[in-house]
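A single protein chain has been omitted; all remaining protein chains appear in their positions.
As written, the chain order gives the labels A and B, with residue 1 at the start of each chain.
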Amino acid sequence: MSRLLGLVVAASLLASPLCGQDSLIVRLRSHADSLLGSWREAQKLADVADSLEQVRATAGSDTIAVGGLRIVVNPSPLPWRRAAELAWPVIDSLYGSAAEDLPQHPYIFRAVDPDSGVRRAVLHVGVEVPWDLDLRATSTVLLTTVTAPHVDPALAAWLGAALRPTLRPQDERAVVFVLLVTAPSEAVRRCFLGDIARCKDVLQVGDSTGLLARWYLTPAEREALVTEAFTHYFARGATAPSLQRCRQHHDDACTALLQSLPPGTLPRPLAQAAGILLVREALRLGGRDAYRRLVARPSAPIGERLASAAGMDIDSLVVRWRNDVRAARPKPLALPWWASFAAMGWTAFFGLCALRSSRWRL
Amino acid sequence: MSDAIHIERLHYRVGKAFEIKELDLHVPTGSIYGFLGPNGSGKTTTIRLILGLLRPLSGRITVLGDPMPEQHARILGRVGYVPEQPHLDATLTVRELIAFQAAFYPRWDRARAEELVARFELDGDQLFGRLSKGQKAKVMILLALAQCGDLLVLDEPTDGLDPVVRRDILSALITYVSERGATIFISSHLVHELERVCDWVAVMDDGRLITEAPMEKLKQGTKRLVVMGAPAEIVNPPFRVLTRERTNGGGAGENWVVGDWEPGMTSYFEGVGASVRDVIDLDLEDGFVELLRSFRKGGTRR
Partner (left out) sequence: MIAMFRAVLYSQWKWSRLIVVLGTVAAFAIPLLSLQGAARADRGALQTQDLLRAVQSWGTLYPLLATALGLLMAMAAWAADHRGRHIHALTLPLARWRYVLLRFGAGFVLLAAPIAAVLIGSSLAVLTATLPPGLQAYPIALAVRFAFAVFVAYAVFFAVSAGTARTAGIILGVIAAAVFVQVVASIANLDVNLFAAAQTVLLLGPGPLAVFTGRWMLVDV
């Protein structure tokens, strides 16, 4: 009997915290439900606010449709249609068939008077542009505003920048040419001279292990990298003695310091323009569906994705890329032809002024 | 006889300070023409107008038959000029200056230039800037003579030079004139010097030409007269009265300085009831001084 009583007492004693736990869960659950409800309300309100803002921003505006591009603009002197006609072929050539998705995302622009001091309503939706831009500048606004049809974080991380259409791809090739020639990296130089494996290394489309040894081949480069880019970083604490040794041309110290950097912080020997150009090259070679193929497998290695987009193996793509860059040597810094005539003209002009030197000077 | 230099009604002004007005001047061809005047009278300005270095306001200048300044380039090819101040590049040697000058004158006489270098005892390799004043004057004369021009214009060429240098220069000029028959226009305020060489003389003061005449006529024609009993006013004398003053010591006698005097003019005084007690010759310097004094008192050129 006593045993039974003890059991009942023990059970009741055990049950009381369990009963308390139940009520806590219930309380937490109801709190979460309440928060969820608030969030849903807020979301609805935000959606309503967005749609109201959209209505406000587009009130009195025109919609211009050129190809797959939809832009909503207020009346202004800006040449939107001609700019769109200039920009659309460039957008279409970059994104190919994926550009057909663009109409789902109309772009709102509001032209404003840049010289006016009149207070105007803040635009939460769309982009404000000054209305004194010329055709080229307006086209550039479109090209820099229109985003890719699909967000691709892995590609953006590899590129280090957004992939945007450009009116002057030749300029990009010239920039990359200069990068290949002037980059303080032996690996880049070998790429310029034709070592495709080095090109893949510096573009990071090949084997991504052991990047330090792949990117910075010589002790001088490693020392320069440490002493120029990371002096302040390594100057304190435990790394200070190694920094000192590195400055005294001890390569092991320099290498150790660079290997101690957090992942992803080792500076690339080639700037992002080179990678962007490689992607453009792949999309150009791959035809209209190249972009869709590029973004089809976001988790795949970049090299494979680019090869898939281009429709060829990565080595061939890199070869094509390098050849295009080598063919795009920038024009030398010679005087333009008109400057020569201008100089001769001014010489003759001042010479004539001198010839009019007066006889009457006593 | 034609004129080497012919100036008609020349008018030139610089600011309000100085003016040449209504200047008429005629330098006969082949003459040695002395241009006298005190400092600041306008001699150098007139020379610069003759050479086309200054532009007149009005009037006509003809040099060697061509108008100046319109034909200045052609005229200057036949004119040798020696300015008052050395105008040559001090950083060139004598030989280099000769070579430079020779390039511009087609009639350049190389032999004459060499001869003058020797005659003037000049060092051909000496820089012009390092020469003495006399040597510089000799170089300038040398260059002017070697050009073999038809006209030499010399602006106070012997001013400040020692007598030996002056004599060398004047002797070279006379030799040149006798050989070539050129015209020399020489300005100076050293009257005695001009008296020896010039056959024409003009006197200038304050931008005006006081007189212009053959040297002999000016010298012979300028006299000092001691006149007794002359009336206060005289009418139409055949000579030019430059000055008239009472003699020292009182009395009825007067000292007259006259120009354009000729023998036999004493009869004029008899006609007006006066008499000439003495006729005194004046040299060029005295005559020059009296001319200036007369002009400054308000006398006019005849």
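The criterion applied here is as follows: contacts are C-beta pairs under 8 Å (C-beta built on N, C-alpha and C of every residue); 3 or more make two chains touch, one makes a residue touch a chain.
Everything quoted here is computed from the prediction, not taken from an experiment.
Colleague: Among B:57, B:90, B:252 or B:280, which one is in touch with the chain left out?
Modeller: Of these options, the touching residue for the absent chain is B:90.
Colleague: Who touches the missing chain here, A:27, A:297 or A:359?
Modeller: The missing chain is touched by A:359.
Colleague: Check each of A:42, A:181 or A:300 against the chain that is not shown and name the one that touches it.
Modeller: Reading the full complex, the residue touching the unseen chain is A:181.
Colleague: Need a quick check: the contact residues on subunit B for the chain that isn't drawn.
Modeller: These residues of subunit B touch the chain that is not shown: 51-53, 72-79, 81, 83, 86-92, 96, 99-100, 102-105.
Colleague: Need a quick check: the contact residues on subunit A for the chain that isn't drawn.
Modeller: 177-178, 180-186, 188-189, 192-193, 218, 220-221, 224, 329-330, 332-335, 338-340, 342-351, 353-362
Rule of thumb we're sticking to: only the chains that are shown with their structure count from here on.
Colleague: Go ahead and note the Å separation of the Cα centroids belonging to subunit A and subunit B.
Modeller: 93
Colleague: Okay, in this complex, where on subunit A does subunit B touch?
Modeller: Going through subunit A, the ones touching subunit B are 359-360, 362.
Colleague: Going by the contact rule set out above, which residues of subunit B touch subunit A in the complex?
Modeller: Listed in rising order, the residues of subunit B that touch subunit A are 48, 52-55, 69, 72.
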